[in-house]
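A single protein chain has been omitted; all remaining protein chains appear in their positions.
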Amino acid sequence: MIRTIRLFLAAALVFAAFGVPVTQARAAGDTIVFGSAVSLTGSLTKEGHLTQEGYDFWKDYTNAHGGLKVGAKTYKVDIKYYDDESKPNTAQTLAERLIDQDKVDFLLGPYGSGTAFTVAGVAERKKIPMVEGNGAAEKIFNQGYKYTFGVLSPAKKYLQRVLEMAVNQKPRPQTLAISASSDAFSLEVQDGAVTWAQQHGLKVVYANKYPDGATDVSSVISAIKAANPDIILNAGHLQDAILVNKGLKEQNVQAKIIGYSVGPDTPDFVGTLGKDSEDIVGGAQWSEAVGYRGIPGFYRTAKEYADAFDKQFHHRPDYHDAESTAACLAFQYAIQKAGSLDREKVRDALASLSITTFFGLIKFDNRGLNVYKPMVVNQIQNGKLVTVFPAEIANAKLRYPIPVWGKR
Amino acid sequence: MQLVLQNLVNGILSGGILALVALGFSLVYGIMNIINLAHGAFLMLGAYITWQLWSTFGLDPILAVPIAFVVLFAFGYGIQRGVINRVVRAPVLATFLLTFALSLLIETTALFVWTGDTRGVQTAYTGANFTLLGVTVPWAKLLTLVVALAITGILYLWLHRSRLGRAIRATSMDVGAAQMVGVRVAHVYGITYALGAGLAAAAGALLTLSYPLTPTMGDPFLIKGFVVCVLGGLGSVEGALVGGLVYGIVSSFATQFDVTIAGQHLSGTGLQDVLALVVLLVVLIVRPTGLVGRATA
Amino acid sequence: MVAVPKPRRGAITGKRWVFLVSLGLMAGLLFVPAGHSDYLNLTFRNILMYAAMSYGWNLIGGYTGYISFGNVAFFGIGAYCSAVLSKAGVDNLFADVGLALIVNALFAVAVGLPILRLRGHYFGIATLGVALGLTDLASNLDFLGGSGGASIKQIGEAHFTTYYYAMWAVTLACMIATFFIARSKLGYAFVAIRENEEAAQVLGISPTRYKVTAWAIGAMMGGAAGAVFGAANGFIDPPTAFAVDNNVFPIAMAILGGMGTASGPFIGALLLSGANELLQQHFLKLHALFFGGIIVLMILFLPRGLMYLVGLRGGMRRWLSDLAVFRV
Partner (left out) sequence: MLRIENVGMRFGGLWALKDVSFEVERGTILGLIGPNGSGKTTMMNVISGVYKPSEGEVQYAGRRIADVPTHDVCHLGIARTFQVVKPFANLTVRENVGVGAMYGRLGAKRSARDAFARTDELLEFVGLARVAGRPASDLTIPDRKRLEVAKALALDPEILLLDEVMAGLNASEVDEALHLLRTVNERGVTLIVVEHLMKAIMSISQRIVVLAEGKKIAEGLPQDVTSSPAVIEAYLGARYVKRQAAERERKAAAPPAEPPA
């Protein structure tokens, strides 16, 4: 018995060491295979799930419409997923596996700046184009990489837009307090907002960072309350937005505008906070209200996109869904423009891409970042997310100044 | 001055819940020498049970506390009798790794059951507050603290007065002797672990009032509970309470400090956990068994 | 470090053939780059990295019996050494590893002298506190790049292979060092402290001195792995440097392989990482369930780790009776 077990163990060992099977998933001939490591477990599960929805929606649409025409040939598309467990190091290994083992043609980005950053490094080394829609930290694009493209506006812009809107309100707000979670993305958001505020005559009365993954922010709230600002912003993720919002109400902190970088746009925000989410604003990459008219080849307006999406997934798409779909669209048009699946040609096509889609303008600067598409500002009104800025696309008027807690 | 008072209150309120989180962890650790890495997962389960009762039946989270406690108590008892007891006398790291794996199983299962969506509970008193001497006190957190203290008090009395409680304490001091006087160790261990799980669930239930729910929500609390239970003194009810309050107050006051040394800006808010951990290290070095620990703990 | 003559099945030194098998597997791993797959390179480099960290932990946790939950601190410091050097314009793996060894040894002694006075769990939590504290501290120090992290210049074109071999060499060094330390006077001092600190003291062993020594050598092992990782990764930030996985996995590998043995960490790393990799590849969402399940079964049936099975005399019956000891 023991001998058998020993033999078995020895065999298992050898297998583990050398037997990692080499799979060959690369599409035979008529399928283009994209690869993506998304967070299906771990702390970013929700966002990873949204990312996957956005990708799958494009894939299903494309295949249902006969596939992707490249030159004379039409291809089906497929996406190979792995779970990165919300960990950058795992995402890196998985990207290598997608390329080396699964022989995918192109990479779609993971969710989050941390994971996108490590995967971008892999894409660069392997010279495989990656388009991502969920990593907004500029550090990803400041490495001189040539193969990574982000369809979304950079982190610094997330809350700038909110301030831009705020200074045009009457009475004009004078002071700003902005806290941030201590992670790369959020600190860039904070930095962008603080710089903009200083340039435009807003006094920054509080700017500080709290530990990443904090479980209690009540003392940060107390400090903000003591500073008595007109505008309160927080740069962080969904959890942070919820914690800060609860804290503001608990300590009865009033302001003319309260906004978060990430959070209000996710349906979970309203679901979790109920009526306390009312009147909160958030910087968003996209909303259903945007009035872009895209070029043919996919749903051309946000409305059409959102309705079709709702039909398939039974919920309205938020901007995470949209920007993920947009990443696929960048590939679609670039591949068609290149007329080839050659990675270099597709990369060059991406670099010179300039198209309008339901998501907005997709065009990359020389770092690969889409600095051309503007952010929008959303506000939660009567439990619904409405777009309040910029005025030309807004489908509701900003409530300003927001009512005191308990009067919403 | 007002900010100082406010931060004191903030610290006490956040420390109270940390104390409850640490309490169950500390019992299991101190009595059975199990570093229960599934504690965070139990907390998460307690929170989800509470959320489920609230969203399905509209039950108030405070009323859900006993239900979450009982459910996890039974679950914890089953896990200890069915799984952990088989290797409970192995070197401490075996159970350490076992509970790590259990937490993986529980968290992944929760992901399938409740999905990764962020959830929350809203009550009539969510965010309600009152002001006393210029200090704003949120009712929900005060209620949380009161319930946490009540549970701590009941547990203390139960451990010292009841027959089973005494058996648990006796077992923690000397397993062999306890066995000789007729204590059924397997059962006592089951009850102890069940208590730990139940207390984690109670903490999770209370946390729904102030904290969003995800399947991984327990992780940061597990780590804080780990630190807090040693800060106060392992395996003691008073220790968890003192440890939680010290941790809460230190990290709360830390936010008031901001210094720049040689061009390096050090934000007390960013370093609040570091300062709490420095306090932990100093306490351990000066009093190697925690603030209220016994020499034999 | 003279090998002991006629090792009559010493409890410390373990089986020589197991170690030879491990060395053989290590030699086999030399050929991974021949597969021309960056994926395999990266995967096995990570396995080697975990093994090296596991060896570092094994010296203090496995041999000396002081369970540390903070050895990731050394890995992180090592990685940051590479970043600091790169910032200063020095991009040389030997310099990276050299600096990591020195800084970690000094740090380990400075931290070890006070906290190694603590016994048992109190020591464990103190180490956890150190690791957690360093994570947040690194996020707040500008010269280390703060939360944004720091880049490390990569060397040359064929660097992926170079870094692989560098990690291989570090791991081999850890493995061989452990083997010889275990058979040297030093190793006997460590184990004596683990078995009974008072009794060891009476036999002339200064607990403080040898605990700090074990802790510091382990720190150097973790630090060397960290330095190579930092250089290979090209970038380091606090969550990467002090990742929870980097703290838990090395411990898990040492336990499952066999604590206090010269082959256990390596075998454990191969098995655990191999299992994780295969599961992740085949089960998109369920892999974590299976991974957890495998660990549960291993602990229930092999709580002493795989090396126990190697040394087992007396077959199934002895195995079951040994297991029964742990039950209540």
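By written order: A, B and C. Residues from 1 in each chain.
Assume a contact is a pair of C-beta atoms (placed from the backbone, for glycine too) under 8 Å apart; a residue touches a chain by one contact, two chains touch by 3 or more.
Computed from a predicted model, the values in this text were never measured in an experiment.
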Shown chains that the omitted chain touches within the full complex: C
Listed residues C:205, C:275, C:296 or C:328, member touching the removed chain: C:205
Option touching the unshown chain, where C:81, C:118, C:192 or C:328 are the choices: C:192
Residue of C:45, C:183 or C:287 in touch with the missing chain, whole complex considered: C:183
Touch list for chain C against the chain that is not drawn: 1-5, 8-12, 183-185, 188-189, 191-192, 195-196, 198-207
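Quick note on the criterion: only the chains that are shown with their structure count from here on.
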Distance between the centres, which are taken as Cα means, of chain C and chain A, whole angstrom: 36
Chain A and chain B: spacing of chain centres that average the CA atoms, whole Å: 34
Set of chain B residues in contact with two or more other chains: 107-108, 111, 267, 270, 273
Residues of chain C touching at least two other chains: 136, 139-140, 285, 288
Residues on chain A engaged by chain B in the complex (per definition of touch): 41-43, 45-46, 48-49, 179, 182, 208-211, 213, 215-216, 218-220, 222-223, 225-226, 238-239, 242-243, 246, 249-252, 266, 268-269, 271-276, 405-406
Chain C to chain B touching residues, read off their complex: 61, 67, 114-115, 117-119, 121-122, 124-126, 128-130, 132-133, 136-137, 139-143, 248, 251-252, 255-256, 259, 285-286, 288-289, 291-296, 299-300, 303-304, 323, 325-328
Chain C contact footprint on chain A (complex, rising order): 1-2, 5-6, 9, 12-13, 15-18, 20-21, 23, 40-41, 81-83, 85, 87-90, 92-94, 96-97, 99-101, 114, 117-118, 121-122, 125-126, 139, 143, 182-184, 187-188, 209, 211-212
